[in-house]
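Of the protein chains in this complex, all but one are displayed in their positions.
Now for chain A:
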Amino acid sequence: MRKLTSSQRFWISFVLVIPMLIQMLAMPFHWMMPGYNWVALVTTTLIMLVAALPYWTSAWAAFKHHNANMNTLVAIGTTIAYFYSLFAMVTGRPVYFESAAFIAVFVLLGDTMEERMHNNASNALKKLLDLQVKNAMVLRDGHFVQVPLDQVQVGDIIQVKPGQKVSVDGVITSGQTSLDESMITGESMPVTKKVGDTVVGSTINGDGAIQFRATKVGQDTMLAQIVEMVKKAQTSHAPIQNLTDKISGIFVPAVLIIAIITFVVWYSFLGATLVQAMLFAVAVIVIACPCALGLATPTALMVGTGRAAKMGVLIKDGQALEEINDIKTVVFDKTGTITVGKPTVTDIVGDPAEVLTVAASLEDNSEHPLAKAVMKAAADKQITPQTVTNFTAVEGKGVQATLNDQQAFVGNDKLLADYQITDDFRQRMADLQDEAKTVILIGLAKKVIGLIAIQDAPKPTSAAAIAALKARGLQTVMLTGDNDRVATAIAKEVGIDRVIANVLPNEKAEHVQALEQDGKVAFVGDGINDAPALTAASVGIAMGSGTDIAIESGSIVLVQNDLRGVVKALNISKKTFNRIKLNLFWALIYNLIGVPIAAGVFVGLGLQLSPEFAALAMAFSSVSVVTSSLLLNKVRIGGSKPATVTQ
């Protein structure tokens, strides 16, 4: 019997139950099937063997472990109805075979439907995996040959023709094209890619042909990592489940006790017949449905996180999904989060050639983003750095070295204490800082000889995203190591309420903790230095373009390097969490109303349920909870379409 699937067992039982169904429908016409009792006995016995026996054995095994569950209820309900009917038949009383048969069939129907829909709910993952291509055109011995995906190695040169899918992650080595990255980022606009740009496996090539060098293959690709994250999210627990765990632990024993009370009250106190009291008790046992409670959260979580992944928002677990609903404040890192993260030189004050030569010579080997901007500006003007000696870094201020026997320095305004500056330079510096530019001072022989202004412009979408967050009544805060003026100017440009500037990297987490005093905080960041703050905040949101450490620390990851993802994350989380609450409410209310009705509390009002209808209601309740979760796939979610950019 074990080889049969639940849907096969359902169909066999369904065929067997047809004679009893006909009799039931013919009853109002006073037609009696000849030898009905014998027909019912044979078909019900078969149904018990096919449909109910697995519940009996499972319930008995659970009982021996001091466990009780949904199977216990089904087993007790069918056992009582079936064996009482056997006894009644032998002693010549009315039989209730159809109750036992219908309970088994309906429960099985519920199980089958729920199983099928459960599979639908976890479909998002399968769809993600289906995005993967099977082969890649890889350069081997001078020719491009078709190679199975698992044999592609890091460093391989791979060809992608127009319309084909990119196989793995890599960097373009030749060609130019536009890529449809919507399956990864949720952004529907194709992105233009040229030599040196990164490509992501499973995205679709537009009309150009490209070749790229594989940088990540197998389990390291972005798609594989996303799949892994979604998998974990879908099986994770939301804190709200602690409530259902508590209820489900006592649910079944409590229902059994209620059923006994129902029986005793009807039989011993209200003078009902033994059969009537028994039918009420069986209805109570059968209508109670712990499954609906148990399914409410996991199914919604599964659909919600899957849908979020499609929109480019990776929610790592149920806890993040639940907590983001309570946040009061969103704290942003500045560089790379609100801004593009690639500073460029905008102004040079003083003699450009001289200023850039000194600056470039001192910054030559620095990895600092500002230094990179300076080197790029120097390269654009064809200025070659000169060799320096006695190079020293001045903590928190800048660097100094000897250049052509003169003391040279490059640094921020904290250096002013040690050097002379003209009033004109001082004024220009203030003006540039008010324009949200970072100003570095270049000096030679104890005198400031010029200024370089560098700006990291906000992303075009940042302002729209922050406006949307403020529209939801959230407070927005910017946390940056940059100085007050630059920070305030950027904040003004994108509409942020509050600025905390001059924050040292190790202080970010402390500031987040301080803000947590006034309500839950979401921190959005991308850098290694943001990792502690991402962990300290109730919800850490990491930009997908950020460092691995940041992505590891965040509980939500935005695949797209766009702050509108924060709004999307909020929207989908809210929708999912509301759905969980709705499911739980429905599951609780169903049991709270269903059990008293089945117990016959409302008989005075003419409201009464036979055990078979109780079983139908039970099957329907768990199916409806799963349906409600699946509907999450259909609801409109604000921010799922790209919003228009307002300047």
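By our rule, contacts are C-beta pairs under 8 Å (C-beta built on N, C-alpha and C of every residue); 3 or more make two chains touch, one makes a residue touch a chain; residues count from 1.
Please note the rule applied: contacts and distances are computed from a predicted model.
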There's a gap in the complex where one chain should be. From "Thiazole synthase", "EfeO-type cupredoxin-like domain-containing protein", "Aminomethyl-transferring glycine dehydrogenase subunit GcvPA" or "Oligopeptide transport system permease protein OppC", what does UniProt name that chain? "EfeO-type cupredoxin-like domain-containing protein"
Which residue of A:K64, A:H143 or A:K634 touches the chain not shown here: A:K64
Only one of A:Y82, A:F212, A:F263 or A:Y590 touches the unshown chain, namely A:F263
List the residues of chain A that touch the chain left out of this view. 1-2, 4-6, 54-55, 57-71, 111-112, 114-115, 118, 122, 228, 231-237, 241, 244-245, 248, 250, 252-253, 256-257, 260-261, 263-264, 267-268, 271, 274, 290-291, 294-295, 297-298
